[in-house]
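A single protein chain has been removed from this complex, and every other one stays in its place.
As written, the chains take the letters A and B, and residue 1 is the first residue of each chain.
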Amino acid sequence: MNWIWFHKLGSPKWFFQWANKWSKFAFFIGVLLLTIGVVWGLGFAPADYQQGNSFRIIYIHVPTAILAQSCYLGLGVAGIVSLVWRMKMAPVFIKAVAPLGAVMALIALISGAIWGKPTWGAWWVWDARLTSVLILFLLYMGVIAIQNSLDDMQLADKAVAVISVVGLINLPIIKYSVEWWNTLHQPATFTITAKPAMPMEMWLPLLLSTLGMYGFIAGVAMWRMQAEVLVREHRANWVKKEVLDNGI
Amino acid sequence: MTYSSFFYSEILAVFRRKQDVVNALVFFLLVITLFPLGVSPSKEFLQPAAGGIIWCAVALAVLMSVEGMFKEDFNDGSLEQLVVSGLYLPILVLLKLLVQWVSVIIPLLVLTPILSQMLFINWEILWVLVLTLLIGSPALFLIGTIGAALTVSLRRGAVLMLLIILPFYLPVIIFSTGAIAAAQVGQPYNGQLAILAAISLITLTLSPIMAAVSIKASVN
Partner (left out) sequence: MAFESLNEFLSMGTHGPFVWSVYGISLVLLFGCYFSSMKAKKDQIKRLKQRYLREQKS
């Protein structure tokens, strides 16, 4: 396999120019897909025979929950890259993506709670999935907290990398333990949460909105990373040239 | 400096700073006292909740004692000496942690029978509680070290460390209280203990290395 693209991404200059080209594309495709998926899901997908129309929350709940986990996976991988190969872009990635992941987890939590009210009759149920999203949110807040509290940039980069890697290793353990704990404590009445096999008309908009959310986050994350690159590389000549010539 | 001289000096240091150990134990006692006072002193509440109460208190007390682990060494510069000493840093971290663990866990184990009577735990269950403490607490210490090493350069890092590390404690707390709960209803609890041991072993291999990385970053 050709690894040149990987090494190129490690260079701030190359990344900046690459992101200039692709960030808008990713963002707009993402917003487009997200809009199609959500409109389709809200207006055209059939109502669920058990939950009625409240199931339409799924088109925001599931994409954000998936993104929250994917972002954390990304943090962990970037953490390993940062610790092992010391690539310059890895800490930038962590710093840019952690807040986005936290927002994703937050939306998943809020939508889960609001979905819970008509479905379970309570705003919050200690359901395995909700609980693990809550823990994921707390992990994100930890990463953000340590990033913001350490003034020394190099130390902060190392620290978030370490925490991300530890989190990546711990995440399956936490998820598994919460599920196990849940089956121990949960009365059986809440098995409604087990997803029934979905018909195509429900599933396709969900796929679209999930892909759209990926695009949206990718675009936004690239902007954040570009901003961070500008802060870190402000002494480099190419930044000066980029800023003065292209008048961005 | 050799590994054994380092180990010896750590033991001496613990004996000279007895107050730290006492602080952690008093804190542990205080957290446990909060529950009967705050929720209910009845046997109906305390007996099933006892395992959870004790484990939450242990987790907090361990965090308290681990938090200051590198502080003094960092302030007087001996942490830097360790980094440049040429000895393998993860081993040094492990030795330091071993001393810390023994100094906290032995008084804790002495306290536990007394506390278990206050929380109406039967003698048979007490044995399970002691087992989970012995098997599970190394994981608490090992994960906590990473946090302590990361926040050592901060003047007020305790809250930050709590924020970062506590989520990682959840599996340990879940499985140890699970073992105690299983024992209380007469079910087998070997599975939970095995998982606890597995978590402790995973952290044993990983966290000294991670803590060493963090210490090196903090010292620079």
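We adopt the following convention: contacts are C-beta pairs under 8 Å (C-beta built on N, C-alpha and C of every residue); 3 or more make two chains touch, one makes a residue touch a chain.
Predicted, not measured: the structure shown is a model, and the values here were computed from it.
Asker: Considering all chains of the complex, which shown ones does the missing chain contact?
Answerer: Those shown chains that the absent chain touches are A.
Asker: From the list A:26, A:60 or A:168, which touches the chain that is not on show?
Answerer: Touches the omitted chain: A:60.
Asker: Looking at A:84, A:110, A:153 or A:207, which residue reaches the missing chain?
Answerer: A:110
Asker: Pick out the residues on subunit A that sit against the missing chain.
Answerer: 27, 38, 42-47, 52-54, 56-57, 60-61, 64, 100, 103, 106-107, 110-111, 114-115, 117-118, 216, 220-221, 223-224, 226-227, 230-231, 234, 239-240, 243-244, 247-248
Rule of thumb we're sticking to: only the chains that are shown with their structure count from here on.
Asker: Within the complex, which stretch of subunit A touches subunit B?
Answerer: 83, 135, 138-139, 141-143, 145-146, 149-150, 152, 154-155, 158-159, 162-163, 165-167, 169-170, 173-174, 176-178, 180-181, 184
Asker: If you look only at subunit B, which of its residues touch subunit A in the complex?
Answerer: My answer: residues 143, 146, 150-151, 153-154, 157, 160, 163-164, 166-168, 170-171, 174-175, 178, 181, 199, 202, 206-207, 210, 213-214, 217-218, 220.
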